[in-house]
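Have a look at this one before I ask anything.
One chain of protein is taken out of this complex; the other chains stay put.
Per-chain residue numbering starts at 1, and chain names A, B and C are given in the order in which the chains are listed.
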Amino acid sequence: MRYLPKSPADREQMLQEVGVRSMDELFSHIPPEYRLKRDLAVPRQMSENEILDWFRARSGENAAGYGIMLGAGAYNHYRPVVIDSMISRGEWFTAYTPYQAEIAQGTLQSIFEFQTMICELTGMEVANASMYDGSTGAAEAVMMAMRLTGRTTAVLARSVHPEYREVVRTYARYQGLPLTEAGFGDNGRVDMKALEAEVTDETACVLIQSPNFFGTIEDVAAVAELAHSKGALLVVSIAEALSLGIVRPPAEADIVSLEAQSFGIPLSYGGPYAGVLATKEKFVRQIPGRLVGETRDKNGTRGYVLTLSTREQHIRREKATSNICTNQALIALMANIFMTTYGREGLRDLARQNLAKAAYARRQFGTRAKVLFDGAPRFNEFVIQTKDDPKTVEQRLEFRKIIGGFGLKKFYPELGNAAVWCCTEMNSKQQIDAVTEVL
Amino acid sequence: MRYLPKSPADREQMLQEVGVRSMDELFSHIPPEYRLKRDLAVPRQMSENEILDWFRARSGENAAGYGIMLGAGAYNHYRPVVIDSMISRGEWFTAYTPYQAEIAQGTLQSIFEFQTMICELTGMEVANASMYDGSTGAAEAVMMAMRLTGRTTAVLARSVHPEYREVVRTYARYQGLPLTEAGFGDNGRVDMKALEAEVTDETACVLIQSPNFFGTIEDVAAVAELAHSKGALLVVSIAEALSLGIVRPPAEADIVSLEAQSFGIPLSYGGPYAGVLATKEKFVRQIPGRLVGETRDKNGTRGYVLTLSTREQHIRREKATSNICTNQALIALMANIFMTTYGREGLRDLARQNLAKAAYARRQFGTRAKVLFDGAPRFNEFVIQTKDDPKTVEQRLEFRKIIGGFGLKKFYPELGNAAVWCCTEMNSKQQIDAVTEVL
Amino acid sequence: MANHKFRKVSTHPNQNEGLIFEKSSAGKKGYRLSELDVPEVNERELLGDLAREDLGNMPEVSEIEVVRHFTRMSTWNYAVDYGMYPLGSCTMKYNPRINEVVSRLDGLASAHPYQPEAISQGALRVMKVLSDALIEICGMDAITLQPAAGAHGELTGILLMRAYLEKQGNPRKKILIPDSAHGTNPATAAMVGYDVENLKSNAAGMVELSALEAQMNEDVAGLMLTNPNTLGVFDEQIGKIAELLHAKGGLLYMDGANMNALVGKVRPGDFGVDVMHLNLHKTFSTPHGGGGPGSGPVACKKILEPFLPVPVIQETKDGKLYLQYDRPESVGRVRMFFGNFGMHVRALAYIMANGPDGLRQTTEDAVLNANYIRKKLEGVYDLPYSTPSMHEVVFSDRLQTKNGIKTGDIAKRLIDYGFHPYTVSFPLIVHGALMIEPTESESKEELDQFIEAMKSVAEEAEKEPEIVLGAPHTTRLSRLDEVSAARKPILRWKPQAKTAAE
Partner (left out) sequence: MANHKFRKVSTHPNQNEGLIFEKSSAGKKGYRLSELDVPEVNERELLGDLAREDLGNMPEVSEIEVVRHFTRMSTWNYAVDYGMYPLGSCTMKYNPRINEVVSRLDGLASAHPYQPEAISQGALRVMKVLSDALIEICGMDAITLQPAAGAHGELTGILLMRAYLEKQGNPRKKILIPDSAHGTNPATAAMVGYDVENLKSNAAGMVELSALEAQMNEDVAGLMLTNPNTLGVFDEQIGKIAELLHAKGGLLYMDGANMNALVGKVRPGDFGVDVMHLNLHKTFSTPHGGGGPGSGPVACKKILEPFLPVPVIQETKDGKLYLQYDRPESVGRVRMFFGNFGMHVRALAYIMANGPDGLRQTTEDAVLNANYIRKKLEGVYDLPYSTPSMHEVVFSDRLQTKNGIKTGDIAKRLIDYGFHPYTVSFPLIVHGALMIEPTESESKEELDQFIEAMKSVAEEAEKEPEIVLGAPHTTRLSRLDEVSAARKPILRWKPQAKTAAE
């Protein structure tokens, strides 16, 4: 096996020095009835060449080179090539969690920079090193709010990504009272009346997403005021991180849960992505996940370490803020490199292009179909209601190698043939016009 | 411009400190009539995304994913992915020639290993760091032979790659007497009678290629004996380096010129490739190009340096062994990694697979067309004579996305519709059978 | 003079690259956008007062500065590509390069999770083939690839157990967890609303059967067992343990973090495990990337299958793959979409590169390497448990503490020898633990150097303890002050910090 750095002679000699006659003797203490007497029924050993061909064939069975006008929690943005060029260095991708700070300063300093940039973008005071993704991040944020308030239920806006809500429910199932939901108004935003009715003095937090699942930007300040007036916290989930390039940060939130996929992370059929939690300094001791802090070495030189780990499972065990251990460090590094490459001006310019593309597409599509939720501002997603079922539209687009919007029927039957579309810097005017024709 | 690490403010400040008012003032000493007053008419500044799309389009206009049964000096072998993974490290590809040994030991040690492996494979005693490619390497070898013998002409076997011969002629044009050629026999090997007639006491060397342009393995020992008997040297050029995995090394040669492209170097439409010269120890001071040697540092630790540079242009100027300066270091490194990955057993196993594929194809094709030069052993290339012009066959293969053999008419009119085909580990039985049907 | 020299050398960015914010200056650009082919828009018009003022302290640098920044910082990391990385329980094995190549193939890397199934067959096939292989390797009946890491898999597995028990009519109250368990186990049990009850280990480092018998009752949902456990010990009573649990209606969860000791040799499904997770970033070579991504598939027996998270991949008779969402008994989702797909691709490529023979040999080499180290270092370091070792060996610092040297000090000194330290102070049942897992990826040459280094440090602990206590001496930074880092946390850079930074 080409990954194993041993010659038959090496094995022989080592077995001898260990004092056993055969490899099997090393396993002889395992009850015989449990030992496997046959080969595993898995694919036979393949050459690198054969492996490459096999996956190329799979890759070919997937849509490649399609125009993607689908967002709904995963966004198609250009990935500067420096990202893969950098993370492909063994020093980054073949390292473990930075437990030994003196030989992990690269990872630690980069996470410290990541935490800083997330704070800058979200308007929060502290951010952690990363969570699995935006959906589990939202769930952990809700649990965090329960710990902070000592309350055991939460209100979820129905305009939050449906799969995010499912994950939150799974996480919260055994935490206390059942969760409730609040619907949305004609402008696509959470219905404040409905929300007001749901929020009680047992409500730990209100969870909204902005831009929400329909692409509408929520009125964070108003929702925050409502939540706070009942002693509840506000958790804002952001699935399209790039919106922060041009949309006011949710500074009134108590906890922000961000999915960073838009920042240079490949769509990769849904993962790996990277979530991150940001919050106020005063809440830091209830934040889950890893934190990197600045410190000094014996000579007073600045350096970085994992810190406040008394929150974590390896110290606190069943009393930990979460069971999370491995997070998404390398993916957060991708986001870090993306944010660094575009930077202060670039993120804004890029976001503005997304705004322009979506505005143009919405106007064009609007000439052929009904635009829903037009009463409030949006970023790069919008909802269109067609005569035909989105599935039919899908087939028509297939010929043009374009992947269209996400049909809302499944999660919002009341919206009929509505679908949420997304336009980014990757969608050409030509693509948009082509779609307009088939609507 | 995104590659330039300066802000407008940086430029301002630096101009001030330099003591000039504007950038143009830095160029003011250049006569005004020569200064360009307009933009260059080159493509406008493009985004990375646009550049990628443009080259993707060009890539799409080229044959991709074709089965290649074409060799003729450029061979289609599998490239283990570790090669690009390693050479993509900035430490390798963004370094210059290792002039400062203390901070270039990586490059130097790897070249020392390369030189060693080339010696092992060719049966020579010393090898240089690399030449531009096999064709210029052959030319430099002939010039080297002229310096060594003080003679000024050479005999080239017609079975040497036609383009190699053209390059040798270009290099040798002003060195002395015109070069002569010796034809080939029915077995595809150099015609010994013809050769004997050409070699005189003014002949510096005989140049043969083995396996030669027809894929035939020359009788190196016999040619060496003939050359030496006239006081001439023998230069053996090897275009298909992988043949050394299973074919006897040309130990009787005085100089071996190897093209290493088969060792993990992409076809890349003809370059960059890497040539290398190997020879006997006693000839080392006439070898062109760079040499790395072992030495010690002040503490006696083993290390490597560029050595014997008194042969080179930067010291010897017009008396140098060649004008070569920059060589093909990174490409030689690819070959080094390839040779290391396959190693002692792998190169042999891989060569054997090539032997088997070509033998099978020859047998199959032989049922439909005439096999030429069958009287002598060959490696992975063979010559087939079809009823139809190879161009016609080419069109038929186009449908099957297969690139067929190299038509010999152009360089060997006497061979009519003959073409030299190549089969490597990359050609499946299925491809071979498909071609058989079309012949 | 040495210091004087170092001071100067350290002024170069390569030794002392600042934070990116400190390299930023207004107007530097590392990007360029394509020409906008639709009408420009004004965000004030479109967003009103929701339009953002500016992006505060986000950096402004050029592309070469990005490349140098991340290249320079990378050189401060140790990595598997540099050498042995014997973190116990973390299984830092070779990350094959072909995995990185195939996971970046355009059709896989650029696939949108919601694109039509008809044009996602390649991705679904990868997940299906991997699922089947993992089920076979574990000896289980069903699997989900959705969990994003091991701990996430634990959560999923315990949720399955609870859903099953609820269906039986009683979710029960407690989960038993041995004192040798990883912290994620109790933390997970708590997240699923269970109380954690500690289970003593016996002198052999295995479960104390009598204790289990005593503690097992109708209030106990099950046991979370790591096997081989964090001592590197395979619990030979595993059959009996499963019986005891099942007899009382409980379930056996296996933490599969150490599955790399069993692949191809023993199958958990064959020794009574009901549900388990795998860490693809350990056993199946997906890169750990400085802390993730992971991937924690959960394999289970038939009885638990109805409760698996949605969606589940199904295949039609004519070989079309599709995602099944309509599963009324499912515990629901633990993550959006389908998990860390990119890691699934890598794990499958690894399985294909190995095949049945390679996987077995890999396991054997891993166990051989651990036993080789054990043999060579026994006596030099205290071996608290003489039970046979599998893939890792745990020593204690008992022999060194008399000179005031603790496991953490030995670890730091090991850095000076060019090695990454072992896992320090875990498992907790061994006081001052040195938990060493070489993995199969180490050659005899590398192991011998490691052993020599460990012996040399032990000798230093005797003869010149101060050199060990002061370690590391050869790194860019000396030991970092973690205490003050936690006392007054600085968790982000702030402009005024600019001056503070040198």
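One rule holds in what follows: contacts are C-beta pairs under 8 Å (C-beta built on N, C-alpha and C of every residue); 3 or more make two chains touch, one makes a residue touch a chain.
The model shown is predicted, which means the values in this text are computed figures rather than measured ones.
Visitor: Report, in label order, the displayed chains that the undisplayed chain touches.
Guide: Looking at the complete complex, the unshown chain comes into contact with A, B, C.
Visitor: For a quick check of understanding: of C:Leu19, C:Leu47 or C:Val67, which residue touches the chain that isn't displayed?
Guide: C:Val67
Visitor: Over the whole complex, note the residues of subunit A touching the chain we left out.
Guide: With respect to the unshown chain, the touching residues of subunit A are 1-10, 45-50, 81-82, 85, 90.
Visitor: Could you pull out which residues of subunit C are in touch with the chain that's been left out?
Guide: 1-2, 5-6, 8-9, 11-15, 23, 32, 62-65, 67-68, 71-72, 75, 81-83, 94, 96-97, 353, 416-419, 441, 443, 445-446, 449, 452-453, 456, 467, 473-474
Just so it is clear, only the chains that are shown with their structure count from here on.
Visitor: I need the chain pair with the most C-beta contacts, please.
Guide: Greatest number of C-beta pairs in contact occurs for A-C.
Visitor: Quick one: which chain's Cα centre is the longest way from subunit A's?
Guide: For subunit A, the chain whose C-alpha mean is farthest off is B.
Visitor: If you average the CA atoms of subunit B and of subunit C, how far apart do the two points sit, in angstrom?
Guide: For subunit B versus subunit C, the centre distance works out to 46 Å.
Visitor: If you average the CA atoms of subunit A and of subunit C, how many Å lie between those two points?
Guide: Computed value for the inter-centroid distance: 19 Å.
Visitor: Give me the residue numbers in subunit B that touch at least two other chains, ranges are fine.
Guide: As it turns out, subunit B has residues touching two or more other chains at 48-49, 81, 85.
Visitor: Enumerate the residues of subunit C that touch no fewer than two other chains.
Guide: 26, 28-31, 33-34, 60-61, 63, 67, 71, 98, 100-101 - these are the residues of subunit C that touch more than one other chain.
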